[in-house]
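The other protein chains are all here in position, but one chain of the complex has been omitted.
Chain naming follows the written order as A, B and C, and within any one chain the residues start at number 1.
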Amino acid sequence: MTTDHSNTARLEAFSDGVFAIAITLLVFNLKVPELPKPTEVTLRAALWQQWPAYAGFLSSFLTILIIWLNHHYLLKYIRRADRPFMFANGFLLLIVTFIPFPTSLLSAYILTPAAGTGAFVFATTYLLLALAFNLLWYVAQRRGILHPDTHRQVNFKGVRRGYLTGPLCYGAAVGLAPFWPIGSVVICVAMAVFFAVLSYEA
Amino acid sequence: MTTDHSNTARLEAFSDGVFAIAITLLVFNLKVPELPKPTEVTLRAALWQQWPAYAGFLSSFLTILIIWLNHHYLLKYIRRADRPFMFANGFLLLIVTFIPFPTSLLSAYILTPAAGTGAFVFATTYLLLALAFNLLWYVAQRRGILHPDTHRQVNFKGVRRGYLTGPLCYGAAVGLAPFWPIGSVVICVAMAVFFAVLSYEA
Amino acid sequence: MTTDHSNTARLEAFSDGVFAIAITLLVFNLKVPELPKPTEVTLRAALWQQWPAYAGFLSSFLTILIIWLNHHYLLKYIRRADRPFMFANGFLLLIVTFIPFPTSLLSAYILTPAAGTGAFVFATTYLLLALAFNLLWYVAQRRGILHPDTHRQVNFKGVRRGYLTGPLCYGAAVGLAPFWPIGSVVICVAMAVFFAVLSYEA
Partner (left out) sequence: MTTDHSNTARLEAFSDGVFAIAITLLVFNLKVPELPKPTEVTLRAALWQQWPAYAGFLSSFLTILIIWLNHHYLLKYIRRADRPFMFANGFLLLIVTFIPFPTSLLSAYILTPAAGTGAFVFATTYLLLALAFNLLWYVAQRRGILHPDTHRQVNFKGVRRGYLTGPLCYGAAVGLAPFWPIGSVVICVAMAVFFAVLSYEA
């Protein structure tokens, strides 16, 4: 039992480390404007101009925070982490560590004619994140490593419905990206807020 | 009970991770001077010239350290972390991860004519930090998740007075920033030292 | 006993921190393309063009993840961490923190005439990683700090054979690098996948 507990504990510690670092590194998305002859007016303008970077920072922060909250919620019900679960968890972490890249990319190109490509990579990453999280629950159920009393406490149908909504909406955002980049990004951000509200009430 | 403990423990671990990373990333605020033909004299001059960067590093280090100490102090009295508390904590972490940006911004512009904007963003971030920390205490009290014996051990009136001082002073620093940038920054740094002394004696 | 446990616990926490940070920092290997006049076509082309960076990201992520998994597996059997074990662990962490450098180097030069040098540094790092991990097991056995029942649970011959395969193959990759850089890299990536499958089945 001690071994099993330390097993889950270390998976949690490692995952929390990755979540904490990925969420803290998002700030590097925000660049201090370089103005050779700055005035209050030009610096303020330069700071306003990079609003997509702030929006990306907020959106990715919220998304990683919610993924962490849900990860936390799921792991409470895991009795012990076996290898398949650890690999599914590794896949989730892969996507989480990747998030700063599409966030930077979107911020750099959302106001340019190449916005579609930026939105496509951004939405695809969020779709992969949703799929990775679904996979983790699926593996946990398949491997029978959930606590026996999970069924009483967790409304699996509700979870399944909630987890289905994610991939479907993010899938729509991916399809929409080349045609309406802003719309695609709005869906991704709205999903983050939606999941935040959902998990707030849970 | 174990679940509750692990619940708080993981919130602590995640928060500590974010605090530790944010505080360690501040060093990237310090740039090695690039001198094509360096001499002892020019390198020394170049290192002195970026004193605002060292001041920003020290000030933000002290501020994050104190926030961590107080966070630590607050969490000792939390019985279990519910969702509202976790979101309030998430808001605090959002501001903490953001700190390197205004620190860099201020360091880059404090000696230029755009100092007011830099000081304004810097002081506003510190104000938000103080508000986020107040919110966290408020949520903890409102949700009734404090240990029953907290009232005996914590002087709530003193805490409330201390926590009121923060937003008020930082608010003054924000208002002062456009007119007297240096004064605004001095208030922020003085508050960090003041809170350090306060928490040293607590 | 408590002291011993906290001893191993803190070594785990520190190591997990280093693993988590090193794995999360790999994303800085991925640069947002800088295009002065971007279009959907040029941005997409620029993103495709840096496929070696994605491959490096994936390969190093998988490698660090597996090292973490195996580290985790080994530490389950450690009764207490003495100084020699801590230094062997420190050597492993040295190589782990170094990984982002050869990954960046390889990504930058694999498509240039200097590919051989990039592949040589990359394969050498992986070889050192394998040697460091072997050293850690060796020290653990030599120092007699493994749990008494480790021998019943761990197939040492299998472990030894598995651990011998690593240095041999990575050694071959190092020798091959100057002559056939791509082949050298393929061996390194194949080893990561091979160890993943191996540890999945363990």
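Criterion: a contact is a pair of C-beta atoms (placed from the backbone, for glycine too) under 8 Å apart; a residue touches a chain by one contact, two chains touch by 3 or more.
Just so you know, these numbers come straight off a predicted model, no measurement behind them.
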{"item": "Interface with the undisplayed chain - residues on chain C", "value": "3, 6-7, 10, 13-14, 17-18, 20-22, 25, 83-84, 86-87, 90, 93-94, 97-98, 100-101, 104-105, 108-109, 112-114, 116-118, 121, 178"}
{"item": "Interface with the undisplayed chain - residues on chain B", "value": "12-13, 16-17, 19-21, 23-27, 30, 32, 35, 38-40, 42-44, 47, 57-58, 61, 65, 68-69, 72, 76, 196, 199-202"}
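Just so we're on the same page, only the chains that are shown with their structure count from here on.
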{"item": "Rotational angle, Cα trace of chain A fitted to chain C, multiple of 5°", "value": "90"}
{"item": "Length of the line joining the C-alpha centres of chain A and chain C, rounded to whole Å", "value": "25"}
{"item": "Contacts with 2+ other chains: residues of chain C", "value": "21"}
